[in-house]
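Heads up: the structure comes next, in structure tokens.
Missing here is one protein chain; the remaining ones are kept as they sit in the complex.
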Amino acid sequence: MKTNSQETTASIWVEAIRKDRKATAGAIIIGIFLLIAIVGPFFVGDPHEPVGIPLQPPSRSHLLGTTGQGQDVLAQVVVGTRMSLAIGFCVGIIVVMVGALIGITAGFFGGWVDSVLSLLINVFLVIPGLPLAIVIAAYLPSGPLTLGLVLVITGWAWNARVLRAQTLSVRRRDFVAAAVVTGESSLRIVSREILPTMTSLIVAQIIGSTVYAIGAQVGLEFLGLGDVATVTWGTNLYWAQNDSALLMGAWWTFVPTGLCIALVGFGLTMLNSGFDEITNPRLRLERVWRAFLGGLGRPPEPSTPVVRIAE
Amino acid sequence: MKGRARLWVASIFSLLILALLACSDHTQVMPEGVLVVSQEQQASWIRNFNPLTTAAAARWPTLAGIYEPLFVYNSVKAEYVPWLGLSYRWLSGNQVLRVETRDSVLWSDGKPFSAKDVTFTFKLMKQFPALDRRGVWNFLADVITVDSNTVDFHFSRIYIPGFDEIAAQPIVPEHIWSKIEDPVTYPNENPVATGPFTEVRMFKNQVFELGRNPHYWQKGLPKIEALRFPALPSNDRANLALVFDEIDWAGNFVPAIDRVYVRRDPEHHHYWFPLTGSTIFLYANTTRKPFDDVRVRKALSMAIDRQFLIDVALFGYSRPSDPSALSDAYASWPKIEVSEQENWVRYNPEAARRMLDEAGLVLDSEGRRHLPDGSPLEFEIITVSGWSDWVRACQVIARTYTELGLKTSVRTYDFSAWFQNVLEGNFDLALGWSYEGPTPYVFYRWLMASETVKPVGEATTGNWHRYGSPRADDVLKAFEKEADPVKQRDLSLRLQRIFFEEAPAIPLYPNPSWAEYNARRFVGFPSAENPYADPSPNKFDRGECLLVLTSLRPR
Partner (left out) sequence: MRYILRRLGFYLVAAWAAVTLNFFLPRLMPGDPATALFARFRGQLSPEAMEALRETFGLTEAPLVKQYLTYLGHILRGDMGISVAYFPSEVSGVIATGLLWTILIAGTAVVVSFAIGTTLGIIAASRRGGWLDNVLPSVLIFVGSFPYFWLAMVVLFIMGFTLRWFPLGHAYSDNLTPSLSLEFISSVLTHAFLPVATVVVATLGGWLLSMRNNMVSVLGSDYVNLARAKGLKPARVIMRYAARNALLPSVTGFGMALGYILGGSLLTEIVFSYPGQGYLLVQAVRNQDYPLMQGIFLMITLAVLGANLIIDVVYLWLDPRTREIGR
């Protein structure tokens, strides 16, 4: 376990992605979207500005047509990509960071620390995510930051649970026991001995959490719980619905955005499948599930057999 | 792999069954003579037909169909229509209101209606303040039955506008409600009432139906058999049902209605959006600088291109407000004349800039304006995240102001959070509605009466911008005591003049009264050609829908 730690992990991933056709496809899709998110907005106009007759089908002047308010759909999709991916990835990373902090602390120290933190984790797993999100959103003015915060609060516990379980099992290994006996500081043991064994799991979790974050964000915004004044994929769909796009047959106002969301989710899931070889297969079930349930507005999955066994 | 094969066969088989089922008829056939109405959006219905409890305000048919008021106010014709009440007059120097009630009205259980039921209803509201949603006991001293056809309302002070609150009160039968222990929480599952539709023919959580009152006092009416209310959880979903002929009468916001609805079936799909709703204002918090300066408020008003805003936010369904700020519900009231020069309720960006300069909000080299003391100006305009028309309007306004050098951003809140901020005066700029009555009294009272001003931090239901005008106070006081319609018109003109000079708030547009109807199965809806009443099912609060319900007939 310890032999293939830091210096080789990066190359293992690259190798894993390259080896697996699906992962390669996923990486390419995500790469393209990242490129769009970074440079795309410089090439399109102001997505708020009404530029033409409302609800025009795609044409040469507006490649993806116009919205119910005469805004350029292409501009909205591109600018929305930046915002949605930014929220998605940031939330994905923060969710796992919070989860790791609490989960690893609980797993490493055990005893009453573990009891208290486990209870906290499980309570957050049990509380339905959507109402919690609405309640939190009600305190704060709606916007990307609020939305991100909501997603972190409702999403961290699952990661914490898995990482706690993983820490528990690593903690029992000989090399960790040896480090404890030699009197190394807890921080050092965690960062030098335990974390490296979990890097691949954490990366997989970040990807999974990003899928969850994007799905849940789009769902909340579609319900009108986000800031509908900003341009994101979720608000694009909200406005499309608001302008009766479906009734008018204005497919161009919602198909491109839906397709983008699906492609990013698909790309991330495929990318993750490349890590399957180096992550614990037992954990995979939950990750996949979680991404799916997240997209449905369901709270993440709490239970894992690993926990049971480790307990 | 026998098991697998069996599974496949089973699943294919069940799919076939479903496909067969699916091939049956799915255009829902409506029973003859049943009018399908969509007014409020609910995921499922709860059986409650209590007309008195405030919370049940949502249950539309309870207030306009099952129970009836003394007088129905027709906001299109601006007149009271005698209903359970036949006539009224003021006695004892306008201290007493005497109402003659209609003879030969029966409750739906066959018992006769009398003035005693009216007295009982009002007494009940005194006993249970939770039922007094119009606050009539703020100005009433007593209600006395004179004889079986006459009720006297004794006022504690002269308050002519109080008539409207009394007129609109739904009346309940004494012989039923006197036996009810707690009328506030009474669900009244099988209502006994005087309205045209009183019989609950079916009640399921996804749909309910109200049948005709067998003893309705208007002989031969209603012509329709029953009302049906499907539960539709969202506006969008209700619109789909409307467009596909599943709903006959609706009061929803339909975007681009000519394309979405009318064009599908121009012969039967109709709408009429008379501008009789409340006026939508941009409220500037006058307790904050620089909004305390009337010149700034006028400048902010002139900066807004209202027509553009209405096109963008409201699909062009309204018109820009005029200097009186009154909606078309007051069409019969005279309006003040103002010169183009001094009119601040119109688009005039140059004048807006000039006026801001005059107010001392000078432009710096970067194109931003400052207060005279040098602090930069930055506003927030707050609105509700789900209300798309307002969000769009706010976006237009924010962009306009930013171009003027007043950096403005839009903040959206969930509605209770938004409302809390507005009530407590915790905002710079906010969109809001006006309060309406049959005379402009209520309208102007909540815009500029000193008594409605509360300090910042204390919640107030109206006058969120916190503006009190001593001049207006005098006129409003006179209005309360004036029963003569001609003199009321003079007072209205004076109020309009004060509003125009002091600019307490910035009127944007009168809200349309949403009404879509499908003439495939029913005829007799009000329309622009036949404007006999307000066409919207949303006008339940004062029983106005009764006018429509008793005029409709099956094709």
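Residue numbering begins at 1 within each chain, and the chains themselves are lettered A and B in the order written.
Rule of thumb we're sticking to: a residue touches a chain if its C-beta (ideal position, glycine included) is under 8 Å from a C-beta of that chain, and two chains touch if they have at least 3 such contacts.
Everything numeric here is computed off the predicted structure, so don't read it as measured data.
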Residue of A:14, A:123 or A:145 touching the missing chain in the full complex: A:123
Touch criterion as defined above, residue of B:192, B:232 or B:382 at the omitted chain: B:232
Selected residue (touches chain absent from view) among B:85, B:173 or B:462: B:462
Residues from subunit B at the interface with the omitted partner, ascending: 1, 3-4, 7, 11, 18, 21-24, 26-29, 31, 42-44, 46-48, 50, 53-57, 129-135, 138, 165, 184-187, 202, 204-207, 228, 230-234, 237, 240-241, 244, 246, 277-278, 384, 387, 414-421, 423, 432-436, 442, 446, 459, 461-462, 511, 538, 541
Footprint left on subunit A by the chain that the document does not show: 22, 119, 122-123, 125-132, 134-135, 138-139, 215, 218-219, 222-223, 237, 241, 246, 254, 258, 261-266, 269-270, 276, 281-282, 284-286, 288-289, 291-293, 295-299, 301-305, 308-309, 311
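What we mean here is this: only the chains that are shown with their structure count from here on.
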Residues of subunit A defined as touching subunit B within the complex: 48, 50, 54-55, 68-69, 134, 137-139, 141-143, 224-229, 239, 241-244, 246-248
Touching residues on subunit B, where the partner in the complex is subunit A: 236, 239-240, 243, 254-256, 259-260, 312, 382, 385-386, 388, 391-392, 394-395, 399, 410-414, 416-417
